[in-house]
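Rather than the whole complex, this shows some of its chains in their spots.
Just so it is clear, A, B and C label the chains in written order, and each chain counts residues from 1 on its own.
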């Protein structure tokens, strides 16, 4: 059985992330979406909220699981018996950092490979920070995040627009 | 069963191609290396020679097959019942042409996905044309192509150095 | 009155070119689409055919005219009393050649400026050569060129698929 993990912050999950999740779930037998808990950053959503939103949005994908980790991605991948790490490549500006990350991961875990999917062009301009910025200015995020979480995201983020 | 095709000219197959072939054969259940017959170009090796060199170099990889096609990649992929098209990304300068090719293929065959592997950094400077140029100037191609085909490649290409 | 020229080979005009033509026609009072006659290249369509296809496709844009020129773009722009040269930027790989061309044109004609529009993402993978390659392999070009010229393009290019 081929298992892959798809690591990220997902703060919150976007339509671009969902594009990668759906497509990876067709390529691998099992896909684990791995929410990174980075103790040095202050996310907008808790790890539990982020995991729950991904679970809702991928409810119709039976071979997708949601997990969480802190520390090195390769350690979590090994724990999951994963064969591969999935990453989405949105634009050329992502290229070199993804290449460097893949090279460092290969150095630490040669048996694991990094598999890249190009983000579909309709989602290539969307990132979690774009979603947050749009919300804070009162812009409409319809379509930028999965429909089933749009209201939750808008409610949480609009409230903190004036503060942050 | 997850099947992928890895299309290319492979004129001749290089150590960089072999890196992608080995790694893809671990990710997919079956990998078909698909040699493109482009009737508008004059290759250095015939389709049969190119296929035979790939067979030799991948003899120890039981789930790798070698095929050939002309025309559209997506038509051949469908013929093979493939789920995915594998491509190696060597450098940023490959990015946009690969992205465009993936987008056009998706347009024609939405059920097929393009999966990208970053070429390992030690092979990122190697291409079939670099191999051919090195040969024609009498340079040593040891390491640039699989050992088992190095002599064959050198013999064929050195001979035509002065002519082409 | 602000006049711009939009120079190119348009061999044939694509949906991406039409995107730039429509948008430029709203920014400038008059837009002249300028078909380059490059005597060193063998185009698939004659200058007259290319001009006629652009005329058909822009029939509903009253302030768009179609012209032809050979030689330096700046000379033709001056002949047209143009204030600006319009160029579409599809991808990063176009950036430096467009920047260099703009710099050379400014050197020769400081009063003329080059105005860049980003090609809309749905057309960013389309070029005249992609259209021609698709045709020659029997692929469907619906949507890649304006509907009113699709049949003409397909007829002309499919016929020469085996020859060229």
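In this text, a residue touches a chain if its C-beta (ideal position, glycine included) is under 8 Å from a C-beta of that chain, and two chains touch if they have at least 3 such contacts.
The structure displayed is predicted, hence computed values, not measured ones.
Visitor: All chains share one sequence here; work out the copy total for the full complex from the 3 shown.
Guide: 6
Here is the rule we go by: only the chains that are shown with their structure count from here on.
Visitor: Validating interface symmetry: for the copies chain B and chain C, is the fraction of residue numbers used by both over half? Same or different.
Guide: Mostly different residues.
Visitor: How many angstrom lie between the centres of chain A and chain B, each centre taken as the mean Cα position?
Guide: 31
Visitor: In whole angstrom, how far does the Cα centroid of chain A sit from the Cα centroid of chain C?
Guide: 39
Visitor: Where the CA atoms of chain B average out and where those of chain C average out, how many Å apart are those spots?
Guide: That pair's centroid distance is 34 Å.
Visitor: Where in chain A do residues touch at least two different other chains?
Guide: Within chain A, the residues that touch at least two other chains are 92, 121.
Visitor: Residue numbers of chain B touching chain C in their complex, please.
Guide: 40, 71-72, 93, 96-97, 99-100, 103-104, 108
Visitor: State the interface residues of chain A toward chain B in the complex, per the touch definition above.
Guide: Residues 2, 23, 26-29, 83-84, 89, 92, 95-96, 98-99, 102-103, 106, 113-118, 120-121 of chain A touch chain B in their complex.
Visitor: List the residues on chain C that touch chain B in their complex, please.
Guide: Listed in rising order, the residues of chain C that touch chain B are 91-93, 124-125, 130, 134, 137-140, 164.
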